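Every protein chain but one is kept in place in this view of the complex.
Each chain gets a letter, A, B and C, in the order it is written, and its residues are counted from 1.
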Amino acid sequence: MSFMDILALIIPAAIVSAAPLIFTALGGVFSERSGVVNIGLEGLMLFGAFTGAVTIYYGEQFGLAGAAPWVSFVVAMIVGALFASIHAVASISLKADQVVSGVAINFLAAGLAIFLTKKIFNAGQTPVISQRISKSDIPFLSDIPVIGKLFFSNAYLTSYLAVFVALIVWYVLYKTPFGLRLRSVGEHPMAADTMGINVKKMRYVGVLLSGALAGLGGAVYVASISGNFTHSTITGQGFMALAAMIFGKWHPLGALGAALFFGLAQAISISGAQIPGLQDIPKVFLLIAPYVLTILALAGLVGRADAPKALGTPYEKGKR
Amino acid sequence: GCGSSDDGKSSGGGEKKDFKVAMVTDTGGVDDKSFNQSAWEGLTKFGKDNSLEESKGYKYLQSTAQSDYKPNLNSLIRQKYDVVFGIGFLMGTDVETVAKQQPDAKLAIVDMVVKGDNVANITFSEHEGSFLVGLVAGMQSKTNKVGFVGGVNSELIKKFENGFKAGVLTANPKAEVMVQYAEDFNKAEKGQQIANTFYQQGADVIYHAAGGTGMGVFTEAKNRKKNGENVWVIGVDRDQHEEGMPENVTLTSMVKRVDQAVYEVSEQAMNGKFPGGKIVEFGLKEDGVGIAPTQENVEEKSLQSVEDFKKKIIAGEVKVPKTDAEFEEFKKSLK
Amino acid sequence: MEYVIDMRNIRKEFPGIVANDNITLQVKKGEIHALLGENGAGKSTLMNVLFGLYEPEQGEIFVKGNKVVNNDPNIANSLGIGMVHQHFMLVDKFTVTENIILGKEPTKGGKVDLQTAAKEVQALSDQYGLRVDPNAKIEDISVGMQQRVEILKTLYRGADILIFDEPTAVLTPQEIVELIQIMKKLVSEGKSIILITHKLKEIMEVCDRCTVIRRGRGVGTVDVSDSNPDSLAAMMVGREVNFKVEKIDADPKEAVLKIKDLVVHDSRKVPAVNGLNLTVHAGEIVGIAGVDGNGQSELLEAITGLHKVHEGSIHLRDKEITNKSPRSVTENGLSHIPQDRHKHGLVLDFSVGENMVLQTYYQKPYSKSGILSFKPIFDKAKKLIEEYDVRTPDAYTPARALSGGNQQKAIIAREVDRDPDFLIAAQPTRGLDVGAIEFIHSKLIEQRDNGKAVLLVSFELDEIINVSDRIAVMYEGKIVAIVNPKETTEQELGLLMAGGKRGTVHAE
């Protein structure tokens, strides 16, 4: 295999597997930037995957055909936001410990999704969907020499959507009044309050958006990768998204980069088994490579990341 | 021969109504589209055929963790089920322990051999079935490159791999077989990436023995088929034709008739012929493994070859390799 | 007479305490009205009620003659009330402009229009002489500039009634002079100001009237021109307060701390301390005077082992402590009252008792072979609480629940009680009321009289002049002059601190 072939193998694969992580990590950015820890990303993503699979399946039945996955994305976002509202009520209004509430979200999502699957399909998993997002070359762009083959060929539309959403999130957070306010609430809620910003409302918005995006991440996973929902469809991707968010220093583009980095490391580790030169490395080293690389990158390059200052602390008016 | 040591005391043929059978699934769950589901189908058929009532006369318990196996086995024995099946080799040790502690109980274990006079060991010759689908792959590959995606590298999955490789090479000595294990039965994205790598390198048929990870193999194949590439997947355990639709990427599947095995052992037990302490092997001869009934994508000459070799294997003329060592031997014999 | 602010019979309770008990405060238009009281008297609480952060249990508030129900800072903002809080309400990671426009952002096509915003900020800043760098991040600017940002925030919202809660506690003398100019300018433009401060001198200088509260109750309102610092202090504390620090002449003995050619780099790897020499003797208090940011913090951190020394040496008695760990420096006989008591002085979630052994918990009798002995710990704590008059329900109360003044007393009790050869006191009285200040000064002098060496760092020139036996002026990382407090003035010190030469002062 030539070097170009290897790149053409690895880069599209990285982009494909990164998309669900990107969406979910962006959700995490919203929530945590507003000051609410969201360890429940895993659960939200899981419930999004469930919702996605169910919606696509019934969408097919109702003749939505190719539109079914796209409809399911919208539904998964709504359901994800609703599910996240539990976390919001607990941790914002009832001032529950945010980590505890997030852990509860994870348990609840896993239990409820399988319970409902059993109720709906009388089976522990949803049927395999036939309408999926499928890979394609992006017209025109894929014809650009070199770059076209690497970045715009053999890839999912959802992957580009993910990159696009990351840019939007960046714009929203750093260029609009809403973003300024959301971030201020996560840094110094009391200051925001004295400036007339409704701290609770902003945090609710942050958490609901995190639910919507994590739900989208889960649905995209189903529509583009797994094809159905089972008890093991989402096992750890939400935590990887959490890691990507921290790795990316709570910045949307950072999270995007980190998720792509994970995807790349994973693609290298998997395709490495077929790449001359890497082939002879004991398999286990390739298997653990993505995780070791991440740790090395963090220790060597990225270093300290400062969380939003008020992250994890419920806001009470007048408390010092 | 199925003579059993406890012929006398257990339920004879006459007391059909009181006979109860049950099974414990592994963590995959009863509808894993794989051997748990197949086992349950066998048990259900047995129940229906003998007019048993579901969850009284026949039932299953699902395990959500490895540590649930033993409590679940015990629970069924305590409810006086006549035969309790443990599905999957992961349950082997637990079945063995429970059998020792409850000498009066009758247990059966699938995919594993354990000690104990009151345990029936059900195994399959997956390598033989894999050999047949290997023949199909070898003959129908246009590129002379095929792939095998394993779940977790283990003795059991090695049987699939080696049987498959032997079949491919038998049909097509020029063919190259790429092999990779995902080390995970549940990571669709890994399956997809491995398949991507294989297809990208020119493979056009991939056989998976990887559970949920295999779903990713289907995903990748469908994507490529949609874009006009002529690629195939070979399914495993059950007829996975449906998984390949609507793009129709399932070439064929290697089926493993756990249902049949469960049915037969239940029946034997009901008739007082419980094969306790025995190994009951389900191979090609017993119709315990084979290629799937859906054969629309399999060419006539492939089918012919499958039939030929099936006979030869049953007759013992061809010995299909199980392990890496046996495969090396087999390869030499081809030259 | 119409008042712009008329708060009548305000009562505000916190669990277990009545912070404001029937307080009345009336502010006239265009005046600077002082609010005076001991630490914990309820000043901040009253202002937070006015600003809508707290809801009072009882009482009425009239703003510009209209009765208002004010339970939200938004309402306060719309009534033209702005507040500069005691603890700054600034987002560290935001720029000056972003902080000022937060919540009232100019936009262009849905996007925050930072250009316009920065221009507006610049205009305001020019109008009132509030120098700020609109594009600097808060975390990178001085405390004085942060305060100006706070003031700009209120002006940007069009406030004409401004509340300043202890604005001068964190400022250097120069900055205080500037702030006073600014306040005068603001009232000359028709705005009204409520000023909270513990510094009676400031009240005398700028305020028109003064309302005094004591333990949550109003004591009364006086015209400043009819009063003097002594009478105000007496009103506030309920007894006579001694402002002049009483002390006999120092009797310095052998050198305890010897610093030679010290170079310390700051976080940006630039020398913050640059070839500094200093000796402190047993039985004397050396005061370090200097404008904030001239290397004081780095100097103290280098001595205490918290910051790496680049060049030079530090000796404590005969031991070299250069680049030794904080623990080993402490064990060599150093005590340190840190500048930031919340961040560095206390573990706020520990009980007062546990905080009392923060450096000694591993020594006998507080622990034996790695096992803590609680009886000696809490016995000690109770003794210290008694001796230093730390007002706390008991030794088991978390330090967080104490007022700032009492937290400071607890730290001083702990540090002094270790009986160090050498005591560092950094801003020991910042934000404290006159009673507490008096107490702390007397403790420092007591140490000196017991033959200890004391190094006092303070931005309060009063304090430096009154308490020190020698004053070392620090400028750009060096000691540029050593002066005798009896022979100097605040003016002279101020000039030296700004980098002026001694001779020039005398020449004038």
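Just so it is clear, a residue touches a chain if its C-beta (ideal position, glycine included) is under 8 Å from a C-beta of that chain, and two chains touch if they have at least 3 such contacts.
The definition used in the following text is that contacts and distances are computed from a predicted model.
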Chain left out of the displayed complex - its UniProt protein name, from "Hydrogenase maturation factor", "NADH-quinone oxidoreductase subunit L", "Branched-chain amino acid ABC transporter permease" or "Dihydroorotate dehydrogenase": "Branched-chain amino acid ABC transporter permease"
Visible contact partners (per top-of-document touch definition) of the missing chain: A, B, C
Of B:Asn72, B:Ser130, B:Asn196 or B:Thr252, the one touching the omitted chain in the full complex: B:Asn72
Contact partner of the left-out chain, one of A:Leu44, A:Ala90 or A:Val128: A:Ala90
From C:Gly103, C:Pro338, C:Pro420 or C:Gly435, residue that would touch the chain that is not displayed: C:Pro338
Touching residues (missing chain, whole complex) on chain C: 15-17, 304-306, 325-330, 336, 338, 343-350, 354, 358-359, 361-362, 367, 370-372, 393
Positions on chain B contacted by the hidden chain, ascending: 55, 61-62, 64-68, 70-72, 74-76, 78-79, 89-90, 92-93, 98, 101-102, 112-113, 151-156, 183-186
Contact set of chain A toward the excluded chain (per top definition): 86, 90-91, 94-97, 99-101, 103-108, 110-112, 114-115, 118-119, 232, 235-236, 239-240, 242-243, 246-247, 282-284, 287-288, 290-292, 294-295, 298-300, 302-305, 307
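As a convention for this text, only the chains that are shown with their structure count from here on.
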Chain contact graph, described as a line, ring, star, complete graph or other shape: line
Longest centre-to-centre distance from chain C, chain (CA-based): B
Leading chain pair when contacts are tallied as C-beta pairs: A-B
Mean-CA-position distance for chain B and chain A (Å): 35
Whole-Å gap separating chain B and chain C, where each centre is the average of the chain's CA atoms: 76
Shared interface positions of chain A, touching two or more other chains: none
Complex contacts: residues of chain B adjacent to chain A: 29-33, 62, 64, 178, 180-183, 185-190, 192-194, 196-198, 200-201, 212, 215-216, 218-219, 222-224, 226-227, 242-243, 245-246
Contact set on chain C toward chain A in their complex: 48, 51, 53-54, 72-74, 77, 83, 85, 87, 89-94, 98-99, 102-105, 107, 110-112, 153
Chain B-touching residues of chain A, taken from the complex the two chains share: 1, 5, 8-9, 12-13, 16-17, 123-125, 128, 130, 132, 134-137, 154, 221, 224-228, 230-233, 235, 266-267, 270-271, 273-274, 283, 287
